[in-house]
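Shown here: the complex without one of its protein chains, the others still in place.
Up next is chain A:
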Amino acid sequence: MRKVLIVGATSAIAEAVARLLAARGDFLYLVGRRAEMLEAIAADLRIRGAARVQTETLDINTIEHHAALLDHAAAALGGLDTVLVAHGTLSEQAACQQSVALTFQELHTNALSVIALLTLVANRFESQRAGTIVVISSVAGDRGRQSNYVYGTAKAAVSSFLSGLRQRLHQAGVRVLTIKPGFVDTPMTRDFAKNPLWAKPERVASDIVRAMEKGKDVVYTPGFWRPVMWIIKSIPERIFKSLSFL
């Protein structure tokens, strides 16, 4: 049974992952800002089979609380072997362009808070010489695009950070899994027009759990995003800059 800390546990994708973990009888520690929602999810996961579920209400941007958070989670679950980082915000790009404060806030939530938390997690897992770190980044981090480059910048930072971390922790037997979802139909993307490229959170969740079991490094979900992003990444900047539809 895994002992899993889930940050951003109220996210639609994280909740779908948690249900799959619950059905295996895992131990779960759920973190998010909405206390009522966390409690509702915890009760559901217990009924679905999770051996133990505890919650903590925390704004993950309060970095000074990260060390205590990890202690609480490890104490509640009797150890910690997996961390899933799933929180995120997607502010409108147009609004970010008009506000340095909002831009910094996006970078803080989507990148700095993740980097700060993983710094502590990495050291903990390195010294216990075991553990799995799973982080939801995004295809948006593969190349900056005018429609969401602030969010994309944060995700790019996270992906790069994870790549380095993976190399460093490889010797210690700690696994680092980068998840790059494409378009997923969740509250984050509520106002977007949907088309057949959009995936359900359940689909993304089953890809995530399979990748955890198989010990993968970087996973695109659904899988067709890997070739799509390969093409997008290989377009020369001189052409890319004039492609307004991308």
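Criterion: contacts are C-beta pairs under 8 Å (C-beta built on N, C-alpha and C of every residue); 3 or more make two chains touch, one makes a residue touch a chain; residues count from 1.
By our rule, contacts and distances are computed from a predicted model.
The unshown chain of the complex is recorded in UniProt as "FAD linked oxidase domain protein", chosen from "FAD linked oxidase domain protein", "Carbohydrate ABC transporter permease", "phosphoenolpyruvate--glycerone phosphotransferase" or "2Fe-2S iron-sulfur cluster-binding protein". When the whole complex is considered, the residue among A:Ala40, A:Ala172 or A:Val218 that touches the unshown chain is A:Ala40. For the options A:Gly79, A:Gly164 or A:Pro187, the residue in contact with the chain missing from this view is A:Pro187.
Within chain A, the residues in touch with the undisplayed chain are 12, 34, 36-37, 40-41, 43-44, 47-48, 187, 190-191, 193-194.
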